[in-house]
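With one protein chain held back, the other chains of the complex are shown just where they sit.
All chains are identified by letter, namely A, B and C, in their written order; residue positions are counted from 1 within each chain.
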Amino acid sequence: MSFTWKLSGEAGYGITTIGLAFTKLCTRSGFYAFDYSEFPSLIRGGFTTHELIFSDSPISTTKATIDLLVALRQDSFDMDAHRLTPDSIVLYDDQEVKLSGGFLAIPMPYRAIKLKHKAHQVMVNTVSIGASFAIFGWDFAMIDRMIEDDFAKKGQAVIDFNKLLAKEGWDHIQQCITDNVKLKTKIDQLKHALKPPMTKVSKQVMTGNDAFAYASAMAGAGAYTAYPMSPSSSVLATLAAWQPKTGMVVLHIEDEISAINQALGFAYAGVRVATGTSGGGFALMVEGLSYAGMAELPVVVFIAQRPGPATGLPTWTAQAELLFAIHAGHGEFPKIVLAPGDVTDMIELTLKAFDLADIYQTPVIILSDKALSESHESINLEDVKKIQSKYVQNRGKIVKNTTQSPYLRYKDSPDGISEMLIPGFDPVHHWQANSYEHREDSHTTEGSLDAIKQSEKRSRKNKTYLGDIPYLGEKYLGFAPPQYYGNTNAQTVFVCWGSTKSATLDAMNILESRGQHVGVLHFTHVYPLAPSTKSIFDPDKRYVFVENNSEAQLAKVIRMELGIDVGGQKKDQILRYDGRPILAEDIVNQFHSQSIKT
Amino acid sequence: MSFTWKLSGEAGYGITTIGLAFTKLCTRSGFYAFDYSEFPSLIRGGFTTHELIFSDSPISTTKATIDLLVALRQDSFDMDAHRLTPDSIVLYDDQEVKLSGGFLAIPMPYRAIKLKHKAHQVMVNTVSIGASFAIFGWDFAMIDRMIEDDFAKKGQAVIDFNKLLAKEGWDHIQQCITDNVKLKTKIDQLKHALKPPMTKVSKQVMTGNDAFAYASAMAGAGAYTAYPMSPSSSVLATLAAWQPKTGMVVLHIEDEISAINQALGFAYAGVRVATGTSGGGFALMVEGLSYAGMAELPVVVFIAQRPGPATGLPTWTAQAELLFAIHAGHGEFPKIVLAPGDVTDMIELTLKAFDLADIYQTPVIILSDKALSESHESINLEDVKKIQSKYVQNRGKIVKNTTQSPYLRYKDSPDGISEMLIPGFDPVHHWQANSYEHREDSHTTEGSLDAIKQSEKRSRKNKTYLGDIPYLGEKYLGFAPPQYYGNTNAQTVFVCWGSTKSATLDAMNILESRGQHVGVLHFTHVYPLAPSTKSIFDPDKRYVFVENNSEAQLAKVIRMELGIDVGGQKKDQILRYDGRPILAEDIVNQFHSQSIKT
Amino acid sequence: MSQANIIKDLSGYTPTWCPGCGNWGIIRALKLALSEQGLGPTDIFVAFDIGCSGNMNDFLHANSMHTLHGRSIPSAIGMKLAHHTKQVLAVGGDGALYGEGGNHLLHACRGNHDITVVAHDNMVYGLTTGQTAPTSTRGMKTKSTPGGSVEMSINPLALAISQGATFVAQTFANNSRHVADMIKAAMQHKGFSLVNILQPCVTFNWVNTYQYFFEHTYYLGSEYDKSSMPLALLKSLEHISERFPLGVLYEKSDSVPYHLSLPMLRTEKSLVSRADRPDLSFASREFV
Partner (left out) sequence: MSQANIIKDLSGYTPTWCPGCGNWGIIRALKLALSEQGLGPTDIFVAFDIGCSGNMNDFLHANSMHTLHGRSIPSAIGMKLAHHTKQVLAVGGDGALYGEGGNHLLHACRGNHDITVVAHDNMVYGLTTGQTAPTSTRGMKTKSTPGGSVEMSINPLALAISQGATFVAQTFANNSRHVADMIKAAMQHKGFSLVNILQPCVTFNWVNTYQYFFEHTYYLGSEYDKSSMPLALLKSLEHISERFPLGVLYEKSDSVPYHLSLPMLRTEKSLVSRADRPDLSFASREFV
């Protein structure tokens, strides 16, 4: 069971605020919810939408059809009319909006309510919440509690006023039932279909950015340096707000170059650190990334992707920095790129990212995107607690004291990893984080043998990460192969990475329900790829790449890294590159049309 | 016939100056010469070498053995003793250097000459020039003329003094002959073997950087913006010095970010422009590159590669920015990457780069490296003149007037290329170089259809460049496939790109002379690759990648772009990554040892 | 409208700024300044930065670049040197010009490049919804500094005056007439000019409101001597005590702009107008 609900209106009129409240309400009611918001790169004047889906099982993608649409303006209706089905419900402003089409239309006296209570446009949205609850047959008291929580800081008057407006919406529906039989029948159906689960699992509602912030704190990061950039900015705001509780140093600095170079200062001094940005800001960090590679400094770089090139579509989504991230930075050095598939993944992989950065003493990049970074998802609190209680920092060979003498910071070793002494504690030993090529003792060198030794040592870390060389530390942590979902006999496999996971799985289920078997292969550890990954690809199967970009970038990575010729043809690509997340229905439709062509 | 000559000494003592004079002397004598200099990233205190090779046919690589070594210091001898053969000659300071090994050793009274004339250490090198000429049996008057040309600005006294020192060297050898029979025989041999060609072809001695500067001026570039960085800096100095003659605006600005963004200002305003740097500076330009991609601005970016990561080995060579350059910049946009194989190539491809940038209205990157950028090579003046007389600027669809109304800067078109109106002349039409996604009229958009249209339009330019879509302009200029050299039946093919061309061809010839057939496939148009390139690769042949990097980057590009599994195994890679250029002998040796292993 | 008027019409899309935003006054002033100089869209080159301010790209018609964030100044310099007979402006926010792009401002000042930088100083990051800016007053609570910002504000006027700018003015978005006058004077000045415009951001800055600026600004009187650099510098220090003088703080009378120091641009023929290819015969002599 899943149900989609959508609200839209002018930017700056609280659409996302009330939308989040509703996402939380669905979650508190016992469902899993996921939302997705669209807004322009403008503070005002554009159009903002909040679309949410709730379901009895975990979900992190929306769907093509809208089950309940709130239309306060004509354009709210017009832009989504094609997504309505005969089963859909439209709550609309009877004074503002003209409808056409077959669905259950419920006129709402928004204007009258607004006038009656002298309410600001922002508050009118609360009416829709009340009305929606009435339609779903949910407990009105939940709304009251939500309002009390959300407006606690604003005082009793505001709380009461909001409750009143919600109640107006609720009452209006109750009233309608009496003379609208169709509505009555529908509501009776929904009451049953949307009945909140009996046993309530505790949940948290988080965005991908929240999850990254949360897990960074959990990993013991001491600092976060950043320059704001959509859609990564909320990480900065969240971590900044938490400073009194986490003790983290959170810096909004002058530019992204400073962000990474300050981060490297923290890293050298032994503090776990991350920096975050989007593609354009990351472009300014790539020189610093190369320095981290050379000096073998651990740093986590969080990239929330948006469509480029250049300023592009700042508030929209894309998965178009995979190749850029993999090859970012001049010269050759190891680098690990991870791409979480959903919010829980984000928590786990963020924790792992900090460990990997420390173990391999090299930059680790986390690729998120607007769809994951800014969408709210309900996740099981139990899962989070389990992750947290299981988590123990693994700093690899980073130490506060050394038994070596002389201490060789860049000592050659079979796994490529040398002991890193946190400077400033040992009274005798010191070393340089040298951006030049260096000897084992960290002094600058231009010697051929030194250069070869250090270059090979650095690249050997890659092999260790991939499991080709045994790790000589306490605990192994490295590459994880892609996850296969679905029928193992399926002759067609959708290959995806990062945030497109949920939509692709949905597509698989839709096709399955139509009797068509497809599998899904989802990558989170997108670079480097272990050579053994090659054996996962069966030459007799068809692999179709599902990506939110125009070049099927993962397919390129697989060809480059594994030498197998997949995903190079248009027919083996299902792509979306207009800034919108790819949805299950997009995948199914494109898949059908391509299958016909081939 | 080819002959290698090498001089070395403390940095700061004029080694490269005198070395260049000798390179020019060889050229003026009628030979083709090529030199290669090594020096530390220090102004003083390190060790500088100047190695040159001259030959009766064009050459742009040195070889493993040294035919004449000048050893003024013990370390000059020690570091190169292993490169001497029984046929080698060593001119050495009899007071300073102890020799061992079998070769023709000629003690030189450098100390005595220095004392006698109260000469500075810098000038002692001139003695070696005189001595070398005596050994080769060349015309001493050539040295006199060279000294007159080179020291014209320093006055007659300096000229005379240098001539005197050269003569001392010459005289000393003449004197030695009388009582050194072995030397006499050798000199008689050499007189014959090194006899300057009768018909002298006019030549120019140029580095890769000179060639880029020269061709930029020839292409009509109006501006060059840069921040100094080895090994690209001499382009800035050369173009700056030429300003009064070329009228070019040459700017040394505050940082590389400014360099590219100023360049884009020139480009928007209709002026041909280039910027130049090395990998680390380029890292700071990649955001700007992405803007050029989005706004469709033509710009040429010159990268002289050096080993990274980070500061790396600043004065050494590498081919390690191929993957970085190809994927540089966030988001997806077309980009053309060219890698000249030698100095003549550099002239031709620089001219082409400016044309391609204009035609495709997108950034074009030229990948050079220290070995090409700073080595001097003699090229035929006739060739240069031919290139120059043939060259006509091709600005594609860049116009000063438009017949469109309304003018649509980003009008969709079958070849992906829209008319670009140079702003500031037309009194009515204006447009924005918009870093946001935009409509055809250049206004900002967030619409799905606009985004798709523009994204597809941009990527279609790639297809046009590759010849997959016909170009709708006046004259086609696009991708050129790799060049095949050698026996077409060879079962083994060396694959290389850029500056490793000459060494690889040499290796092919050496192997050929030993009865072993190999072919060479050399890429200059390294990205993007036309799909048809795939057919060049014969599945039954062995392809061995010869690159100055540690990852066999071209092999990765070929796998990624063409989907053929080549060069992924160690046995199919001949790589050098210690900052030194790969030499024919390296290739031959590695090839033999790998062939044994497999 | 007549043909000529249409050609000179500067208006693009209707702005999408928040009602009450100071930017409304600035665009009005900018249009005034341009049209009073008889300049239409094709007469000028503008580099718009990224920010609410820079969003003017779609609202003001011009030959223009909507540059990368923080990079409007270098792009403006490129345009100026390419086509030096035209007037060139860079329009951006305090974040772009004093934060991300601070280095370019610094060096454009000392180069005395003949461009006019129009800085929308709202003391906050507008477009990214309310983080601290380089001109935020120390202690200001924003999204990125919930505990109050720790840095003191940059002093843009002192920066420009001390580093070689030859025209430095300050004005207040509320007074379009004054803003227009400052921009006009700046454009007419030969050399680098900075116009710092105090601009209320009604959505994210509740500290530096219209009221705040009314209280903290004053107009420089006719007795003020704008030709003295040391005096101007001292005047600019009032910034520290949150006093904002309005008017031209400094103008160097004998300013020689960058391009006029380049021999090849001491002509009416701009770089982009040259068709002739250079004679390279000198090079073959150099390389033998």
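Note that a residue touches a chain if its C-beta (ideal position, glycine included) is under 8 Å from a C-beta of that chain, and two chains touch if they have at least 3 such contacts.
Note that the coordinates shown come from a computational prediction; the quantities given were computed from them, not determined experimentally.
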With touch defined as in the header, list the contact partners of the absent chain among those displayed. A, B, C
Residue among A:35, A:67, A:93 or A:210 touching the omitted chain: A:210
From B:77, B:151, B:227 or B:354, residue that would touch the chain that is not displayed: B:227
Touching the absent chain in the whole complex: find that residue among C:31, C:107 or C:226. C:107
In the whole complex, not just what's shown, which of A:1, A:112, A:381 or A:472 touches the removed chain? A:381
May I ask which residue of C:118, C:158, C:186 or C:249 touches the chain that does not appear here? C:158
Since one chain isn't shown, list which residues of chain A touch it in the complete complex. 24, 27-28, 203-206, 210, 214, 217-218, 220, 222-223, 225, 242-249, 251, 253-255, 257-258, 261-271, 273, 287-288, 291, 295, 381, 384, 388, 393, 422-424, 426-436, 443-444
Footprint left on chain B by the chain that the document does not show: 12, 41-46, 227-230, 233, 236-237, 240-241, 243-244, 250, 252, 254-255, 280, 310-311
Pick out the residues on chain C that sit against the missing chain. 99, 101-103, 106-107, 110-112, 134, 147, 150-155, 158-159, 162-164, 229-230, 233-234, 236-237, 258, 261-263
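In the analysis below, only the chains that are shown with their structure count from here on.
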For the pair chain A and chain C, the C-alpha centroid-to-centroid distance in angstrom is 38
Whole-Å distance, chain A centre to chain B centre, using C-alpha means? 44
Between chain B and chain C, what's the gap in Å when you average each chain's C-alpha atoms? 42
Two or more partner chains touched - positions in chain C: 50, 55, 66, 68
Going by the contact rule already set, what residues in chain A reach two or more other chains? 41, 46, 280, 310-311
